[in-house]
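Just one protein chain is left out here, and the rest sit where they should.
For reference, chains read A and B in written order, and residue numbers begin at 1 within each chain.
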Amino acid sequence: MPLRDVSWEEFSGLSLDGKARALNSKGRLFHVLYAQQFGRKELDDLGALATQIRFLAKSDDGARFLLGLLPHRRAMLYFTQPSTRTFLSFCAACEVLGMSLGEVRDTSTSSEFKGESQEDSVRTFSSYFDLIVMRSKIGGLAERMAWTLSNSERPVPIINAGSGRDQHPTQALLDIYTLQRSFERRGGIDGKRIVFVGDLARGRTVRSLSCLLANYRGVRMVFVAPDQLQIGRDILEQLEARGVSYELSADFAAAIPDADAIYMTRIQDEWDKEQGESARIDTSSYCFTEADLARLGKEAVLMHPMPRRNEMAAGVDRDPRAVYWRQMRNGMWIRSALIAVQFGIAEVIRNRASETGVKVP
Amino acid sequence: MPLRDVSWEEFSGLSLDGKARALNSKGRLFHVLYAQQFGRKELDDLGALATQIRFLAKSDDGARFLLGLLPHRRAMLYFTQPSTRTFLSFCAACEVLGMSLGEVRDTSTSSEFKGESQEDSVRTFSSYFDLIVMRSKIGGLAERMAWTLSNSERPVPIINAGSGRDQHPTQALLDIYTLQRSFERRGGIDGKRIVFVGDLARGRTVRSLSCLLANYRGVRMVFVAPDQLQIGRDILEQLEARGVSYELSADFAAAIPDADAIYMTRIQDEWDKEQGESARIDTSSYCFTEADLARLGKEAVLMHPMPRRNEMAAGVDRDPRAVYWRQMRNGMWIRSALIAVQFGIAEVIRNRASETGVKVP
Partner (left out) sequence: MPLRDVSWEEFSGLSLDGKARALNSKGRLFHVLYAQQFGRKELDDLGALATQIRFLAKSDDGARFLLGLLPHRRAMLYFTQPSTRTFLSFCAACEVLGMSLGEVRDTSTSSEFKGESQEDSVRTFSSYFDLIVMRSKIGGLAERMAWTLSNSERPVPIINAGSGRDQHPTQALLDIYTLQRSFERRGGIDGKRIVFVGDLARGRTVRSLSCLLANYRGVRMVFVAPDQLQIGRDILEQLEARGVSYELSADFAAAIPDADAIYMTRIQDEWDKEQGESARIDTSSYCFTEADLARLGKEAVLMHPMPRRNEMAAGVDRDPRAVYWRQMRNGMWIRSALIAVQFGIAEVIRNRASETGVKVP
C-alpha cells in the first residue's frame, strides 16, 4: 500500500495526477478513487476482463465458476449519498463474484454513529468487511478514508462510487466499456467523434469520461450545451494539455449527423443555486427525439447515464442504436472486473475464459 | 413471452380471464399476476412441488441440493407498499433455492428515482436481476410492468406480491396449499365446506381465494359477515357463473359446527373512508374464542392470513386444528415452488424428490 509511506498532509497536497500516481505506485490496483488512475492499458485490460466475465456469466457453468471466486469476501456498500442505480449495480457486481454484502445507507438511522468520527466508522466497517464501496456528498472523503485504512492494521480497499461533485470513476469506466463494445468492429474508440449534450457544467459523468477519453488517439469531443451549462474551463485545459481536440457548440441539430456516439445528459437542477435557475434556461433543443433517428449515422450509438427525463425520448428505446440500457448493464460487468482486479483473481478468470473459448477482441 | 405479441392497449382492454389466458398462452408460467392464471392442474402440480421442496429442505442434503439450484439468479423485491410478512416469506422462498436478493422498499429514499418513470425504474431492476417481485398500492402496476419487460431486450419475470385492492395471487396459492395439506387424508378440497368470516368486503385474500376454490368440485363457500362487510357482488357473480354454490350469513356461531375450514379475517380499518367507520360496526360476534373449540368439528381447521387482532384468540394456538402458523410457513414453500416453475427447475426437483423417496399424495 503506497499510501502507507506518505503522511496525510503530503498526500492531500498532491495534484490529482500525483495522487493517481501515488495510488498506483506499486503497480497494483488497490483503492480506486479517481478516473485519473486509469491509462490506456488499464482500460483495455479491464474491458477485456469485463467481457470475459460477461460471457462466462451467460452459461450456468460459467456463472457458478464466478460465484465460487469470492464467497469468503464481504463488501460494505456505504452510501450516504442516495443512489439506487449505482447501489444496485455494485450489489450485482459483487454478487456475480459470490461476495456477501452489507450496507449502510443513512448514518442518521444509527444512534451509535452519533459523535463518532468518520475515521472510526470506516475502521469499524473494515473490521467486518473486505471491501468498502463508498458514495458521499463530501468531496475528498473517499481519499481521506483510503489513507486512514492504508495506515491501519487492517487495510481494505475502497472504491469511490461517487464523491462530491467531481469524481465518479466507475461511471466513467462503464461509459468507456460501452464505447469499447460499440466500436468493437470499427477499430475501437480511437479516432471517433463523441458528442456530449446537455448539462455539461454540473454533471460529474461527462467530466470523468472526457478525462478517460484523452487516453485514446484522435478522439474528437464535441460539447453541445447552452452557454450557461457548457463544460468547465478546467476540463478544457486538461484536454488542451494532453493535445486532445475538441469543439464547443450550442447547435445540437447540426452535431447529430457526424457523431459516432451521442452522450445525452439531463439537466441537474438539484444543484441549482436558486430555485428555478435551470428552468429559466431554454433546453428544448437539447433533446433527442424519434424524429432525430433519421439523421443519426447508421453505426452511431446513443448513450445516457440515466436517469433520464424528456431529453431522451422513450420512443427511441427500440432503435438498435440506443445502447443506454446495455450501458447500464455494462456497469455491472465493469465493476465486477474492477473488483476482480483488486482481489487478484483476474488471471483465474482469464484462464477459465480462454479454456471455455470466450474470445476477446 | 406472449405479451410481446400484443400492444398495451389490446392487452389492458382484455377481461381478467382474457389476460390470464394471454399470460399462459405459451403453456409456461412466466409472469404471475392473477389468481385467474391457475386452474386445477396448475394448483395440483404446484402443491405437489411445494411438498417435495418442503420435504427435501428437512434434511441437510436436500436443503443443500435446493440451494444449489439458483445461486446464479438474483431476485429484486420491489415493495413500495410495506409488508414485512409477505416480504420475509418471499426472501425465504428465494433463499431456499439459493437465489441472491436485492430490495427496494421505499422509492422516496432514492433521489435518483425522482422524475424517473416507473417503466425506467423497473427496466433498471431488470438490468441487474432475474426476477422482480413487486408489491404496490397502485392497481394494475404489475401488469403494466410485465408488459413493459416482455417488450424489452431483457424480459425477466414479474410476480405480483399484492397490487392495489384486488389481486394478491400468491396469498391465494398459499391458502390453497394449506387446504390441500389439511384435507390430504380426507379426499382433498373437493366437496368441502369453507367458511369465510370477518371483513369480506375489503380483504383481497378472500376475493382471490374464493376464485381459486371455484376450481374444485362441490366446494361450498359460506360468507359470514355483518351486512356492511359482506363479500362483494362481483365475486358472487363470478361464483354463480362457474356454478359454485355459496351461502351468505351473519350468524357465525351457527356456521361453526359444519365447517371443514374456517377462514378468519381481521377488520381492515385502514381502508375506512371516514375515521371510525369500522369501529361503529359491531363485530364482536365474528371472533373465534377458546370456547368455540368445543363446537368445531374434530377434523376441521382454523385458518387466518395474519396479522390478527382479537378476532382469533391467541389461546387457540395450541389446538392442533389451528393451522395458521403452518399456513404462514406454507407461503414460503408454495412461493419456492412457483419460482421453481418460472425458472424451469421443477423437473429437477421432482426427480431428486422421487430418488430420495419423498412421497406426494
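Following the convention adopted for this analysis, a contact is a pair of C-beta atoms (placed from the backbone, for glycine too) under 8 Å apart; a residue touches a chain by one contact, two chains touch by 3 or more.
Being a predicted model, the structure only gives us computed values, none of them experimental.
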Options A:Thr124, A:Ser249 or A:Thr356, residue touching the unrepresented chain: A:Thr124
Selected residue (touches chain absent from view) among B:Ser7, B:Ser25 or B:Thr84: B:Thr84
Of A:Pro71, A:Gly139, A:Gly218 or A:Pro257, the one touching the omitted chain in the full complex: A:Pro71
Positions on chain A contacted by the hidden chain, ascending: 71-72, 74, 76, 100, 102, 104, 109-113, 115-117, 119-120, 123-125, 127-129, 152-154
Touching residues (missing chain, whole complex) on chain B: 57, 60, 63-64, 66-67, 82-86, 88-89, 91-92, 95, 105-106, 270, 306-309, 314, 317, 325-326, 328-329, 332
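Here is the rule we go by: only the chains that are shown with their structure count from here on.
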Whole-Å separation of chain centres (CA-atom averages), chain A against chain B: 41
